[in-house]
Each structure stands twice: as C-alpha cells, then as structure tokens.
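Only one protein chain is missing from this complex, and each of the others stays in its spot.
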Amino acid sequence: MQISLTKHHGINVAIVAIAVWFIWFASGYFDEYTVRILNNIAIFIILAASYNLINGVTGQFSLEPNGFVAIGAYVTALLLITPDAKMYQYAIVDPYPFILTLHSNFIVALLLGGFFSAFLAFCLSMPVFRVRGDYLAIVTLGFGFIIKILAINTPEVTNGSLGLNDIPEFSNLYWTGGIAIVTVIVILNIVNSKFGRAMKAVRDDEDAAIAMGVNTFKAKTMAFCTSAFFEGIGGGLLAALLTSISPDLFDFFFTFQLLIIIVLGGLGSTTGAIIGTILVIGGSEWMRFLDEPMHLFGYTTTAMPGMRMVVFSLLLIFIMLFAREGIMGKREFKELFKSRTKGDK
Amino acid sequence: MILKIDNVTKNFGGVTAINETAFGVAPREIFGLIGPNGAGKTTMFNIITGNYEPTLGEVFFKNESLKGLKPHQIVRKGIARTFQNIRLFSSMSVLDNVLIGFDFQARYSFAESILRFPRFIGEEKRIKARSMEILDYFDIAQFSKDKAVDLSYGQQRKVEIARALATNPDLLLLDEPAAGMNPSETEELGEIIKKARHDFDLTVLLIEHDMKFVNQMCDKVLVLDYGKTIFEGKPSDAIKDKEVITAYLGDFNHD
Partner (left out) sequence: MDITIFMQQMLNGFSLGSMYALIAIGYTMVYGVLRLINFAHGDIMMVGAFLGYFGIAVLGLPFGAAVLLSIGGSALLGMFSDIVAYRPLRNAPKISLLITAIGVSFFLENAFNVFFGGVPRAFPVPTYLEEMVDFYGLMMPVSALLVPIVTAILLVVILWVLFKTKYGMAIRALAFDVGTVNLMGIDANRIISLVFGIGSALAAVGGVFWAINYPSVEPMMGVLVGLKAFAAAVVGGIGSVGGAVLGGLIIGFTEVVVIAFFPELGGYKDAFAFIFLILILLFKPTGILGIDFEKSRF
C-alpha cells in the first residue's frame, strides 16, 4: 500500500514537472499564434476539468459554463480595468459610481470572479437539487440566457452590448498553464476523496447512495459550486487574455464546445477532459477551413460560416450513439497502465 | 425494543398499503416480515428507511422517533438496508463500494482533502483498513479491486451486505436477501447473517419469500396481508396458522 502510494507520487510529480517545463519552453520559444492556442487550451482545460466534475463525475447534466464564465469574466474585468479607462468607455449610460472605484490586483480579481460564480451556483442549487429530475440542465440553460439578458440590460455595470474594453492583458502562459495545473490537481484530489466517491455514488445510483448515508444534496451542491468556481476563474483568465468582452462572447456555443470536449474525452475522466480539450481546441483551429469557401473537384463552394458547428453537433451525436465511453471512459491516466485480467468496460 | 412500529398506516391515493400495523423488534433478534405479494412489506421497509412518510403513526428507533428525518439521516442513526434487486455502484470497485458506507464516518474536511492534510491520509487509511476487514469477513477481500458488477450474483449480494455493514448499523434491513440465489448460496448467506449478528452486534429485519430460509433464520415473524397483521410469532407456528395459509393459498372453504 505504502509503496504503491509513493510510486504514484513519483509519477504525479514527474507529470507536473514536465508540464511546468513545457510552459516555460513554450513561453520562450513558440511563436505568438501557437502561444495563443496554448493559452486557449490551458483555459479550456480548466473549464473542461471542472465541467466534467458536475457532468461526468456526479452525473448531473448541466449546461452552465457560459453563464459562470461570463460572471467570472465580468467580475475580473471590472476589477482590472483602471478607473481612468473606465471613465471613457461607458458610452450608453454613466456607470454606477462604485464601479469606477473597483480595482484590485490580478489574483484577487480572479478569486473574486470564482467566488461570485460559486455563490450563484449555490443559490441555484437550492431549487434544483432538492427535487429529482434533470432540472439542472434546463435551469442552467436558462441561467445562461438570464446572464446575457442582465449583461445587456444593466449598462450601468456592464456597458450593455458594447461590452468592456481595455482590460489589462495579464494572462500569459504562466498564469493560464499554472492555474490549469492547480485546477487539475485540486479536482483530482476531490475525486479521490470521500467527496468524490459520494459524487460517483450519486451518479451510479442515487437511491443506493442515500441508503449508504450519503447526503446527496450536499454532494451535488459541492460538485456544482466547485465547478462554477473554476469556471469563474477560467472566465477571468479569458477576459485578461482577450482584453475585451461582450455579452455575445458567452453564448451557448461556448458550453456546447465544452460538452463535446468532455464527451469525447470520456465523461467522468479528468484525464479525458484534458485530452478532449487538446483535440477539440486544436481540431477547431484546423477545421476553420470548413467555414471558408471550398475547392472540391474543380468547383468552388461559397463560404459557409457555422459549418464547423454542424460538424461538432454531428460529432456529439455520433459519439453518444456509437462510442459512448469516449476516449478514456471513466478511467484516469494511471489506470491505463494497470494490468487487468477482467474486461474493463 | 430497538425498533418499534407504532400503529402505522400508509395510504397511496385511495389505496391503503399498510393498515394500522404495530410491532416491535428486540435487540439482536432476526425478525422476518413475510406475506404474499402486495402485502405491504416493501412499503414498510420504505417507511422505516424514511423514503415514505407514514400517513398515520410513527416509527421509533432506540426509543427515538424517526419522524421528519431524511433517509440519509436515518442511516446515520444506525439503520442500513439492502435492495431487492442488488444495487451496487456499477462504475466502482468492490472496495470503493464499501468505502461509500464510511462516507459520513470519515472525519476530514473538503479543504483537508484538497490539500492532502495528514488527517486526510490517516482517515483514508483507517477506513480502507476497516473496509478490507469487512470484505475479509465475507471472504471477498480478494476481489477488492475488481468492479463490483463483475462478480457473481451471490458475491454481489455479499458486497451489498458488507457495504451496508460499513455504515456501522444497529439494525440491518434485508429485502429478499435469498432472491435469485441457488440453494447452496442461500445456505451460506444464512450462516453468514447469523454469524454477523453476533460479530457486528446486529438486529436484523428481513423480507423473504423462501419459507425454508425464514424458518431456518428467524426468531420471530410477522405476517402481513393487504396491509394488515394476520400473525405474529414463531415461524414454525406461522406455517400452521389457518389465516396465514388462507392468505397464501386462498380460501377454499366458502362458508
């Protein structure tokens, strides 16, 4: 027991060391385009790993990320933009005075974005998890819309549909990659504790979990709030990477992309979420050609913006119908190396 | 009496599933709840575990009313159960299935688990060791790393009981434990339940159709029919009771 523990520790430390080295190397030697994609991948690893916690590990179908990412992005942006820069950009109406005074450093801004998201998730847990049924999906889908409606209709805070600009570009690969590593470690530590076991038990059989004395409401709420917390932080990183945000950025496509990522990687597997992110974000760059005019057999088709999304949605349906386990199933990286006598389905 | 059912009635819409039933179970007793299909046995289980609220009456456990308690709180008071159709956690190993039973007994916080504090490591070690002991007791420790649903039916039933015992119960509710098992498996299960009663200081309340099993196991039985108690006493007397025979086989004397 003790020996296998230290062996695992060794592997884990090695993986983290390689990731840290890669971040350092990429920051120094890769071109700007590649670094931008790596930044995206790091942020999406944070989002996918946390989205997987509620969807995959706890088995509660949720469509929340765009809402919580928006919250995190707006909170972080409002805290980061300098009062001077704020003065000039509120074009629709004057901002509330307190908006102008808000200011903090990057780490505090990210944490507040995360905590604010988690708090809202906690408020949603009350109505949603007290009842059985898949209401989380529809409530979170509605929540995404409400956040967008709020962002558009409260120009005193959000500058309405014009969005916020001049967000200082704090995000770089050290921040995004570093937080991605921390997020993955935290989530794996949760999964491999009594809290994670309770979440999995809820997914496998909620009645049986209750019969084991598990407070299933608490398990679901914990998973949902943790998920929202990291999505808020991811949103903050995104805002500080893009330097400008607007309500349109956080539409449902955002959530849909994450859903494909975790389904492709294997619902319930954090390793799978990472692999899925690399494939989908990388693949998405590669698939840009689909949206552009195509030259097929001497014919040229007109540009078809949105074709990628059609491909994505068909991909999602195909995975669900023919390869429901995704790439990793519910397994994690280290389990791939275990010799098994019995079939592992 | 460790468990006291005090004049419980349960209505579903217009249907009375249980009608003013009252009985008590003494500590360390193996008590059988029997009766034909639809007699209200499983409903009674679901009332004791808090899944249903009784329409009238109350359930007392260790002289404390269970009224208003949620099912998971009742488990924490010391009542564990198994299901008629075995319901193991399908994605988990045998060991993890049993570890779930320690969920509320492991004393570490969310933050301690994230930061891997010494208390987390110590508590995890403790509950893993306890789980392995229980698995060993049921002779299934060698399967601890296998997926629970890959085991044979008889072994899965053992995992389910081991998992229930992990919650450290005083009262164990078994819903048709012998269902779907062959005679030798049934025999073995009966022995192990009897043994566990002493080793784990248990009271057992079981629902069963296999009268041979009931006869061999139970100190006392209660026969329910259409939600009403028609017999309470020794199992050997139950099978001779006229009303019980009528309930099971139908009334042949139309007088």
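Each chain gets a letter, A and B, in the order it is written, and its residues are counted from 1.
To be clear about the criterion, contacts are C-beta pairs under 8 Å (C-beta built on N, C-alpha and C of every residue); 3 or more make two chains touch, one makes a residue touch a chain.
Bear in mind the structure is a predicted one, so any value in this text is a computation, not a measurement.
From the set B:Asn51, B:Gln73 or B:Gln216, the residue in touch with the chain omitted from the display is B:Asn51, counting the whole complex. For the options A:Tyr135, A:Phe217 or A:Phe333, the residue in contact with the chain missing from this view is A:Tyr135. Residues of subunit A that touch the chain left out of view are 55, 59, 61, 63, 126-128, 130-135, 137-139, 141-143, 145-146, 149, 152-153, 207, 252, 256, 259, 263, 267, 304-307, 309-310, 312-314, 316-317, 320-321, 324.
Definition applied: only the chains that are shown with their structure count from here on.
Look at where the CA atoms of subunit A average out and do the same for subunit B: the two points lie 42 Å apart. Within the complex formed with subunit B, the residues of subunit A that make contact are 1, 186, 189-190, 193-195, 197-198, 200-201, 203-205, 207-216, 222, 268, 330, 342-344. Subunit B contributes residues 49, 71-72, 75-76, 80-81, 83, 87-92, 96, 99-104, 106, 108, 110, 113-116, 120, 124-125, 127-128, 146-147, 150, 163-164, 166-167 to its touches with subunit A in the complex.
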